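Shown here: the complex without one of its protein chains, the others still in place.
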Amino acid sequence: MLTALYVMIGLALLLGIVLGYSALKFKVEGDPLVARIDALLPQTQCGQCGYPGCKPYATAIAKGEADINQCPPGGDAGVHALADLLGVEYKPLNAEHGLPKPKSVAVIDENVCIGCTLCIQACPVDAILGAAKHMHTVIASECTGCELCVAPCPVDCISMEPIAESPANWKWRYPVFEIKPERPVQKKSAA
Amino acid sequence: MNRSPYLTDAPSVTSIMLRVLLALVPGIAAYVWVFGGGILVTLALASVTALSVEALMLKLRERPIRMFITDGSALVTAWLLALALPPLAPWWLVVLGTAIAIVLAKQLYGGLGYNPFNPAMVAYAALLISFPLLMTSWPAPLALAETQLGFIEQMQFIFSGALPTGVALDAVTSATPLDYLKTQLMLNHSMEEIAQSTIFGALGGQGIELIAAGYLLGGLFLIQQRIITWHLPTAFLASIALIAAIFYLSDASRFADPAFHLFSGATMLCAFFIITDPVSGPTTPKGKLIFAAGIGFMTYIIRVYGGYPDGVAFAVIFFNICVPLIDACTQPRVFGHEK
Partner (left out) sequence: MNAIVNISRLLKGKLAKTGLSSFKGGVHPPQHKLESTTSPIRSVAAPKHLVLPLRQHVGNVSKLQVAVGDHVLKGQLLAKADGQVSAAVHAPTSGVIASIGNQLIPHPSGLPDISITLEADGSDQWIEHQALDYLSMSKPELLDHLREAGVVGLGGATFPSHIKLREDARHPVRTLIINGAECEPYISCDDMLMRERTDEIVRGIEIMRYLLDAEVCAIGIEDNKPEAIQAMREAVAKSAIAIDVIPVPTIYPGGGAKQLIKVITGKEVPSGRLPTEIGVQCFNVATAYSVHRVVNHGEPVISRIVTVTGNVDRPGNYEAPLGISISELVQLAGGEAEDGDLVMGGPMMGFNLPAADVPVVKATNCIIVPSAEMFPEPEPALPCIRCTRCADACPVNLQPQELYWFSKSQNLEKAREYKIFDCIECGCCTYVCPSNIPLVQYYRYAKSEIIAQDRAKEAADIARERNEFRLMRIEREKQERAQKHAQKAAGAKAEAGVDSAAEAAKKAAIAAAVERAKAQKAEVVAKNTEEASPRVEAEIAKIEARRAHQPEPPVQPEQAQLFAEQQEAPAASGTGQADGLQPLSKEKQPTEEAK
C-alpha cells in the first residue's frame, strides 16, 4: 500500500522535473504561431480585416481575438490554409470585410497627379515613388494591390487595374475530368 | 484545348479484365475435372450476382452504369471469390459473398480504383468468420469420393442442399490436405504417416495440385501479356518456398515440404490472381516484392500456427493495409537524383 503511494509520488516528482526541465531547455523563442499564421496571409497589408496589417491580424488570430475568415485577398484558399494550421472548422469568408477581387495594381494618372505625397504616406510597402510637388509613380512589382492609396488622393488620380493574363504569367487550367453519363443519343434509341 | 499526347496505345480496362478471366480458364478446366461441373454453377451464380449488385450500386451512386459495368472488374472479383469458396457451397453463400465483395468492399469505397482491400478476399474473410463450418467443409475430389455426384446432382446440392437418396454427406466430403495435415499433426502423427493418406498427390493435395498447375499456366500467360509483372508472383512463391524449406529442414517429420505448400490451398490462385490486384496492391517495384514476400510469410505462419486452414485472405487484407506505407518507403530513384 505504502510502496504504491511512494512509487506514485516518486513518479510524479520525476515527471515534474522532466517536464520542468524540458520547458526551460526546449523553450521556443518568440511566438512561432504568429509567424506561422503570418506566413499564410497574403501580405497585402490592406487592413480589410480590421487590423492595421497582416502581422497584427496574425497576432489577433493567435490570441483568439479575430476570426480566420476576415481576409478577402487571401480568398477561400487562405481560409482553408488557416483552418488547417489552427485545426479549426473552415468557414466562408465574412462579406463584411469585403469580397475577394482579382489581383490588381495601383496606377497613377500622371497627368492629374499634383504631387501631394498623401498616397506615399498611405502605402504600407513603400511602393510609391516621388516627392512633394513632383509626380508620383507606382512600382508595379512591389504593389500589393491593397487600395490604401486610392482614398487619400485628393484629385482621384489613382485607379486599380487588374493584372491581365499574358503568355508570361498564364497558368494551365485544371483538366476537365467528367465521367460522362450515358449518351443521350443511346437513350433516345432505347426509348 | 491542349490535350497532347494525341496518340495513345493502351489496352482498355475491359480488355485487361477479360484477359484475366481468360487466364483463369485452365484453372477452371482442371477444377471441373477434379471436382465436377458444380463450379460452373457457382461461377455463373457469382457472375450474375456481381453484375446485378454492381449495376444497382452504380444506379444508387448515380454513376454511369454502362461504362462501369462493361469494365469487367466485377466479373473478375466474382470469379476469384467463386474459385476460393469450397466447391458445392450453397447458392446463398455464393450470392452473399459476392454481394459483400461488390457492395461493402468495392462500391462503398468508391467503386473501381478506390477499394483499399481486395474485394474477393474481404468477402472470403467475412464468410469464413461468419460460416466457419460451411467454409471448411470441402467435397472430396471425384477420384477419391465414395460416391461421385453428377453435374445435375451437384447443382441440386448447391441449390437445395439435398443429396441423392441413399448418399450420406460423408460419402462426398473429405478434409482438405491442409486441414488434414493440421489435425493429424495435432494428434502427434509424423509427416511420413500422414503422407500415406490418399488425399495427397505427387506435390500437393490430390487433384488440387492439378488445379494449381492450371492457375500457374494462366499466370504465366498474364505475365507474357504484360498484364501483371513478375515481381509479385515470384516474391510470393519464393517467400513461401523459402520459409517452408527452413521449417522443413529443421524438422522434416513435423513440417510439410515446400512443394506441398506451393501446390496446395490457394497458393497459386493467390500468387497470380489475387495479390496481383493492382488497385489494392503497391505500385513500386520494390514495394511489390516486399508486399508479396510479406503475404507469403504470413500465409505460411497462419497455415502452420493459425486457427484457420489457409491464411491467404487474412494475409492479403493485412498487407493491403500496409500498402500506402510500403509505397511511401519504396519510392524508386528518379532520373537525375541521388538515392
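By written order: A and B. Residues from 1 in each chain.
Note that in this section a residue touches a chain if its C-beta (ideal position, glycine included) is under 8 Å from a C-beta of that chain, and two chains touch if they have at least 3 such contacts.
Computed from a predicted structure; not experimentally measured.
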* Structure fact -> Given B:Pro141, B:Gly281 or B:Gly296, the residue that touches the chain left out of view is B:Gly281
* **Where the unshown chain meets chain A, residue by residue** => 38, 41-45, 53-55, 116-117, 120-121, 123-134, 142, 144, 165-175, 177-180
* Residues of chain B (touch criterion as defined above) contacting the omitted chain -> 1-13, 15-16, 67-68, 71, 73, 110-114, 225-226, 229, 278-279, 281, 283-284, 327, 331-338
